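Missing here is one protein chain; the remaining ones are kept as they sit in the complex.
Residue numbering begins at 1 within each chain, and the chains themselves are lettered A and B in the order written.
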Amino acid sequence: MSAPLGKDLLGLEHLSAEQITLILDTAEPLREISERAIKKVPTLRGATVVNLFFEASTRTRISFEFAEKRMSADTVNVATSASSVIKGETLVDTAKNLEAMKIDMVVIRHASSGAARFLAERIESNVINAGDGTHEHPTQGLLDMLTLRRRFGTLVGKRVCIVGDVLHSRVARSNIWGLTKLGAEVAVCGPRSLLPTAIADFGVQVFDRVEQAIEWADALNVLRLQLERMTAGYIPSLREYNRVFGITRERLDRAPRDILIMHPGPMNRGVEIDSEVADGPHSVILDQVTNGVAVRMAVLYLLAGNAPALAEAARKATADD
Amino acid sequence: MTEHRDVLLKGGRLLDPSSNLDGVGDLLIRNGKVEALGGTIGTPDGAEVINCAGQVVSPGFVDVHCHLREPGREDVETILTGARAAAAGGFTAVCAMPNTDPVTDNQAAVGFVLKQGRAANAARVYPIGAISIGQQGERLAEFGEMVHAGAVAVSDDGRPVVSAQLMRTALEYARTFGIPVADHCEEPTLAAGGAMHEGFVSARLGLKGIPAEAEEIMAIRDILLARLTGGHVHLCHMSTKGSVELIRWGKERGIPVTAEACPHHLSLTDAAVEGYNTNAKMNPPLRTAVDVEAVQQAVKDGTIDVIATDHAPHHNDDKQREFSDAPNGIIGLETALAVNVTWLVKSGIISLGTLIERMACAPARLFGLPGGTLRRGTAADITVFDPDQAWTVDPKAFLTKGRNTPYGGRILHGRVGCTLVDGRIVFKTMG
Partner (left out) sequence: MATAPTIVLNARALERTVARMADEIVERADGTDNLVLVGIQRRGVQLADRIAHLITQREVAAVPRGALDITLYRDDLQTVGPRPIVGKTVIPCSIDGKTLCIVDDVLYTGRTIRAALDELADFGRPSRIMLAVLVDRGGRELPIHADVVGRTVDVPPGGRVDVFVSELDGRDEVTMVVAGEGT
């Protein structure tokens, strides 16, 4: 028995280092399940998981779905892209409907920050945040940490720089909280127009030039640059972004040490990252994908049954020998 | 004329900064006017006697900024429920902002608000007319006709006056009628899409922020336009340290600028948004502790002339949604006194006298309204309250239809016992 996670996983900001370590430690042995002849354990047999995606996402949804299926849960995918006018109604009503259908867990992806918490406060089921607006994407943060920890052995003292559109990135926030809690040094680098004005309050270092970041870091987490940022006027052009902030072979060649390269995907090759780097020897981008399934299995395992009603039963139950 | 019964307020602390009055004594109301005050007054035949021992008897509060939602959203508030809520909060007069549906931008609409206000028979309701037709920010509304019909000021509140030229013209044109032009200061391109104050909390919660500068840029623009035109600009709901510094700058130079602050900006910070609390979402947003302290000091030194509620009821269904989609605004009429007493008076920042000056005397004076004084012979718009009484905020118990308050469950100090308008009791809980 160890530090429980509570009912929901909404973000890494409010988790303790111990809780984050528990998730990573649990994910570690679960990686092996995906290597078996029969890639499935019966752990969540009979549990119903709804993947509620209000925002388009292929990778995260597939990763969750694999995790759920490898844990033997029954899954239902709901993908809606409601217009912003009826979004609020939809979420309240959706919560009530889910409750009535007696589901066990909800994985939610939503364009509004706080939407996962909004749902979690209104239903008994476990809620897993699969990305809410520009707030957090905790399972992505966890899989990034697992990837780094497997490579480095420990996160303590390791220097990780998040490069790109931190302002709009839920991945960046989850990374900052999680990595900092586990003892890594975190920096961000990007155009100031894409960094929060209060970035220094996060306790991270800020680099204006990507060359400085490369000189400093043990690992770079390269964020996806959304095309909308250009049309909304945050940066003049994707071309210039690549020239000033793009992670290129030439830039990495000048690094004083080998740097691990991560990217949450999907990549804009030739914008924030060059193909040579993405497919190069320092890239751990595919490890991230593998670890994503294990981390999500771990979260499903650790949250399942952590509903208040079961806490009482838990106290009474005696463990098998 | 209805027959007025004499009312004798007995033994209260008579506190009226407009006449430098502060002392325990009786106050007699006859024919709706203050007949006599001070010392001990014998009870006239048939007079209603209200024992005010331990209570403060002050000029009725005047709110120069509230949203009563009628016409258009009678499901969230009506002039009747709003005027009753005002009376329950100790307000004897409120000014209704024109961002209704349809917009109060003509004499007929102004007349409608006045008529509903009279029928409510609670706090007085004064209409504020729109600056521009439909609040579209393009063509001036007919100030003259609206003032003739009873409007006491003009404002496009809810939206800023984006065009500096339109604001200039409004300030110039309003001089003819001697009314203030009240502006909602917000530079729209900086504030676009913002859901809360831009700072560490917004960055953590992943909510788009509204920088303090969005307010300050418009505040200084308006102050400079007041300097240019000589028109009276009234800056609504000032919330930042920078804004009060700019107002101070303007006042030091004799520019005709006045300003208001709201109880929530004097008591809460952006930390109240934590957990995506939509009842802490309003515009301008809750700011930082540094801003709150600066605005409190500005209330103390008079840089901020008045405290106004910006009472903005919303339906629960509209507030029960994702933070970024929820509407701005909170209710405030029934908590204003207690919030101000709790955060400003109990904490020793200002005296009760200064609070009454900011809530009653100054607003009446600046907007040219009756009331705001206990002087003999004036209309008996009076509030009796206990500044020490502690109570727990229960939104369900409010007279407003709105339940959207960030103070629910909090214990506040200061409670209204009785409100009189024209000498008539429009609200009373005390024995």
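Here is the rule we go by: a contact is a pair of C-beta atoms (placed from the backbone, for glycine too) under 8 Å apart; a residue touches a chain by one contact, two chains touch by 3 or more.
Bear in mind that the values here come from a model prediction, so they are computed numbers and not experimental data.
Asker: Of the chains you can see, which ones touch the chain that is left out?
Answerer: Result: the unshown chain touches A.
Asker: From the list A:His14, A:Arg36, A:Arg59 or A:Arg209, pick the residue that touches the absent chain.
Answerer: Among A:His14, A:Arg36, A:Arg59 or A:Arg209, only A:Arg36 touches the chain that is not shown.
Asker: Which is it among A:Phe118, A:Trp177, A:Trp216 or A:Tyr301 that touches the chain not included here?
Answerer: Within the whole complex, the residue contacting the unshown chain is A:Tyr301.
Asker: Just checking the interface: what residues of chain A touch the absent partner chain?
Answerer: 1-2, 4, 25-26, 28-30, 32-33, 36-38, 40-43, 46, 71, 298, 301-302, 304-306, 310-311, 313-315, 317-321
FYI, only the chains that are shown with their structure count from here on.
Asker: Using the average of all C-alpha atoms in each chain as its centre, how far is it in Å between chain A and chain B?
Answerer: The answer is 46 Å.
Asker: For a test of understanding, state which residues of chain B touch chain A in their complex under the given definition.
Answerer: The contact residues of chain B facing chain A are 198-200, 202-209, 211, 275-276, 317-318, 320-326.
Asker: Taking the complex as given, what residues does chain A use to touch chain B?
Answerer: 13, 84, 87-89, 91-92, 110, 112-115, 117-118, 132-136, 170, 173, 196-199, 201-202
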